[in-house]
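Taken from a larger complex, these chains appear in their original positions, while the remainder are omitted.
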């Protein structure tokens, strides 16, 4: 789960990383009141799960509460790279002396944690990486060894942090690492990590991504932050029903088992000249009920003109898939043609069930390619 | 020979008494796999259709000579089961469990590296050497004994490709589902190395997906391989993967797209199929033509 800036800062603050106090606001009224309480000048910042806010005009500094109201009015409702701005975050405008970059993440290739520090903060770190990679310290950390003093020294010296900042920066890095591990974060990134004119270190921005698989260890955090995010209504239903669903732009509804096979199905549909309306993975061990739910969900999308059910049974058993399709056709009003391709565990039994329950909207096809062609033609 | 598993493989199943563990372990045994023990703390002394259950993997290894662990326990306990298996001295851990936190996976990997134990998965369908041994959830009936090696991140996509191969009469030496999680025990490149060294394998199918740079790294190794490779990458049309923030892009040095991966494989000399059916055809041409 990608957190909004202010959510990330709250979490980092809770382990002792210095962050500015501030307030969130969803209306210009709220923003003006918040600016009054915080004291001006304040920064008014769009809260979206995407980078590049500043360039897009999503961050403004206000000298008065009235300016803050105007800024909030301009920012709330903006669309930044496809993300609608629902709220802003207000915090005291910082008097910045220097800007650093610091992050911890998991390096999949090295199978270790990776710490990164650079004195070139405040700009996009990709730019620094491309133009002067020697200005970024990259340090791998063994997950069992954990962050040790030598790692911290390598980050500080390698990242070009001035010596007089080493001690407080070491403290901040240790806490960022602690947050990264204890929160089960995929990424903890602070850019810029600023030194103010008065010499304090403050995390001025924060990008924190939490590991969804670790939700059971952080129930409260996930619950608190989940409700914030407005989700596509169909994606929300899918989540409730345990379906892995993503809305796409085409007109062929896709239902399959296993992310790899579903991705392959999207590709094959494209190769057949069509376009998938969605990604839907029913996962391993799909039963009749799950299949029926999947069909109901996909057929409920007005863009969908035909549906391609592509199942290769492993744990998933063909007869249960077939039964789910038959059930769905009885209980749900499905108008789109459905092309079913069943293979693997108990596929023959499943095909027999489909044959025993004929329906004019139901088509079978023996191979993935033929089925894709048929689904595309039926949806044209 | 085959890689990872063969007739000498003796499996201890962590979570044997659970629904999934029981179902698949018995299926594996029915295939001919030596499933010699199960582990469920507190159920030591019981048995599952003749397979003895122990309180710890150590005990199971001591009593039955098990050399391979198959893990079916739920996510909050799966990492501990993998660590326990490694500590008990098995040679290989195959972890099927989906949904393990990445931190747990990273810790497990570090410990396994230290103990010299290999791991397949987590979040994987397992591994099968057709005619010899099947560990995990792959449907063995679609496989056929032969000399094609197959490695894939994904389960059902593996089945699809195996199905295509078998329909061409092309049997498999070993099919390895390495799993799609952030930290997995064996990457494509690790499996390719083993296929290259395996006298029973004559050609290899490698199935990739969008995200990460593992396929690109594997491509570097394919350049040095003596055995032909047919590749396939899924996800040309897939929604953009989960954003890992700016840090991710720097690490991988890859765009992570299906097109970039397919290109890297082709540049390394692999034939790349556009879909599973074409993969089967390309391999048939290679081997038979």
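Lettered A and B in written order, each chain numbered from 1.
Quick note on the criterion: a contact is a pair of C-beta atoms (placed from the backbone, for glycine too) under 8 Å apart; a residue touches a chain by one contact, two chains touch by 3 or more.
A quick note: this is a predicted structure, and the numbers were derived from the prediction, not measured.
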So how many copies of each protein chain are actually in this file?
A x2, B x2
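In this section, only the chains that are shown with their structure count from here on.
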What residues on chain A touch chain B, complex-wise?
2, 51, 103, 105-109, 111-114, 116, 124-126, 129, 136, 142-145, 181, 184, 186-187, 189, 191, 207, 209, 211, 213-214, 216-217, 246, 248, 256-261, 263-264, 266-271, 275-276, 279, 284-285, 312-316, 343-345, 367-369
Would you tell me which residues of chain B are touching chain A in their complex?
20, 24, 75-76, 98-103, 106-107, 109-111, 114, 125, 137-139, 141-142, 152-160, 163, 180, 182-183, 207, 209-210, 212-214, 217, 234-239, 243-252, 258, 274-277
